[in-house]
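Only one protein chain is missing from this complex, and each of the others stays in its spot.
Now for subunit A:
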Amino acid sequence: MTQAATNASDLMVEMHNVNKWFGDFHVLRDIYLEVKRGERIVVCGPSGSGKSTLIRCINHLEEHQKGDIVVGGVPLTQDVKRIEQIRRSVGMVFQHFNLFPHLSVLENCCIAPMWVQKKPRKEAEELAMQYLERVRIAEQATKYPGQLSGGQQQRVAIARSLCMHPDVMLFDEPTSALDPEMIKEVLDVMVELAEEGMTMICVTHEMGFAKTVADRVIFMDQGQIIEENAPEPFFNNPQSERTQLFLSQILGH
């Protein structure tokens, strides 16, 4: 009984038999995934395998048609208030950063704390500066996103999410749109975040990142979770043929 209760509160994200269709196309098939507080998950797989859709379902940027999703103990329903409540506790970092181009770096970080959490401007700005310092970009606070490099923009995007004090962070291919020399600065920030105990679900092709920080690696293909394992056995001894093929393709060269 006690065991079950602790388990339930420990679970940050629960996805039970989640199914999703885009029209007729079955993108997610019977997804079963449980993420504990503080756990770091890396989701990988070929393009079109549904990995982005999977994490976008967690904060309802995509709607699932069947199954249950529970985030921080709150079941995700159609209710807009419920969705917004969940989104406040779930941070998301996008492939293309999606910073607000009409706002300065500082305003990008302040806008949600001020308008969603109703923090006074001064407090929101102090908080924003604190996180901008953590992602080592505080000196650019007055610039606009268009004046920053891709790597800098992505670090600002991470800081923007952190300003909402999320319980879990979703990363949707955060380094795929970056020039090679900028990938490291973003990954470094993500590694630090992981070391501080943030719950993270990352869709990424950075296998080095997966090896160093992931507690579990999930391999998806054609809308299903094919294989799930700790990084060491996942990379050294993949069980399914498709995983082996995928790993040989991305690690082979």
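Simple rule for what comes next: contacts are C-beta pairs under 8 Å (C-beta built on N, C-alpha and C of every residue); 3 or more make two chains touch, one makes a residue touch a chain; residues count from 1.
The rule is short, and it goes like this: contacts and distances are computed from a predicted model.
The protein name that UniProt records for the chain not on display, among "General L-amino acid transport system permease protein", "Pyridoxal 5'-phosphate synthase subunit PdxT", "Aspartate carbamoyltransferase" or "Fluoride-specific ion channel FluC", is "General L-amino acid transport system permease protein".
Summary of contacts with the chain left out: across A:K20, A:K51, A:H64 or A:R87, the touching residue is A:R87.
The chain omitted from view is touched by exactly one of A:V27, A:V71, A:A112 or A:V135, namely A:A112. With the whole complex as reference, residues 59, 61, 80, 84-85, 87-88, 90-92, 94, 96, 98-102, 104, 111-112, 115-116, 144-147, 157, 160-161, 164 of subunit A touch the missing chain.
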